[in-house]
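Here the structure is laid out as structure tokens; the discussion comes afterwards.
Left out: one protein chain. Kept in place: all the others.
In order of appearance the chains are A and B, and numbering begins at 1 in each one.
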Amino acid sequence: MIRKMITVGALGPLLFTAGAALAEAVEDTLVVNEDIEMTTRTDAPEHLSDALDEIMSGWHFRGTETRAMQADDFDNPGMIFVEQARDDWSEVVGTEGNSCASCHDEPESLAGVRAVYPKWNEAAGEVRTLEMQVNDCRENRMGAEPLKYTGGTMQAMIALISSVSRGMPVNVATDGPAESTWEEGKELYYTRTGQLELSCANCHEDNYGRMIRADHLSQGQINGFPVYRLKNTKLNSVHARFKGCVRDTRAETYKPGSPEFVALELYVASRGNGLSVEGPSIRN
Amino acid sequence: MELTRRNVMIMGTGAMVAFGLPMAANAAGEDLIEAFTGGAEMAESGVTLTAPEIAENGNTVPIEVDADGASEIMVLALGNPTPPVATFKFGPLAASHTASTRIRLAGTQDVVAIAKMKDGSFAKATKTVKVTIGGCGG
Partner (left out) sequence: MAKGVRPRVKVPKTASAGEAITIKTLISHKMESGQRKDSDGNKIPRSIINRFTCDFNGENVIDVTLEPAISTNPFFEFEATVPETGEFQFTWYDDDGSVYETSKKISVE
């Protein structure tokens, strides 16, 4: 299907008319550093095929300048935090005298990891997010304090781990021991909550591409997390975003790191199976 | 409220006071331009200001200024609480009189770039940038 390229400029007049204005996702390709080719649009995964034909990265829903900022690691301010995390990576902390490098060598050795998280951890008997795994390493292998889940230091590390997987397709397991967690996440995704009685699907599946006031609704994919948001000029985590979305429906929101959000993250990640890992990405 | 002439005048003054802020900023902007140019005329061409028509987010708006033969370019955001944004002075090793940066805009407003040329003349460019507040998480 050929879509016309609609620049944000041309949409200008549309945005201020009453009612929902349809603003198509932009036709464009993302190649980072003239080197990493990103798959930002692809066929929807099997489990989603009755709801969506095509899945698209949030990149397609942002303006021209924002999309361009992500195409170069220098222009992308999220990469400053990746650099900071590289320093943290080699720093010895905790009682065991280890740094991340002691076991993991170079950050590049973790290529492919981000693409399959969240995933089932046999020894722990639970689905783990990357943040949970980082803290597990810190507490049990390094004898160090856990990092705040949505804090800057943790998210910089998640951004580093994501950055070495960029271009690789997201591929989280939805079956096997992770299945019940995945089902839980799916149920959360489709349940209406809050005073506004909205479910994730109401916006991100039923109305992506439309404007919600001045915001261009995306499919709510998380392949680009952690995200450097222009709005707060820092890296934002998946759970912080979930918390915000739930709060925006005027519901009691869950805590980052909670089992509900872990399940939701697994489910939402699976909706993006096939898209490239983009994190750290840039959004509004 | 009864629409007597007196009431309308009071309402009008009230409105002026309420909207005084952007007017004050505009006046401040005018003063800064005056101080920079010394009251000289500004040509309508000679400096280009590139900015998005609609800012993705007012907190980080990419802009570019370009003025061939300029020694200095001053950028003002006329609708911000304080209009000054940046002043670029080009040294002998500047290959072109161009600079890009990212700025904060408090709301929809005019952004102005004034270039001071090497020959002492001035040029001005204005761009209206729309800044919106998002619907959800924006």
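By our rule, contacts are C-beta pairs under 8 Å (C-beta built on N, C-alpha and C of every residue); 3 or more make two chains touch, one makes a residue touch a chain.
Remember, it's a predicted structure, so these values are computed and weren't measured experimentally.
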Tell me, which residues in chain B touch the chain that this view leaves out?
59-61, 64, 77, 80-82, 84-96, 98-105
Where the unshown chain meets chain A, residue by residue:
74-75, 77, 80, 83-84, 233
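Assume only the chains that are shown with their structure count from here on.
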Within the complex, which stretch of chain A touches chain B?
8-9, 11-12, 15, 62-66, 69, 203, 211-215, 217, 229-233, 241, 244-245, 248, 284
Residues on chain B engaged by chain A in the complex (per definition of touch)
52-54, 56-57, 59-60, 62, 130, 132-138
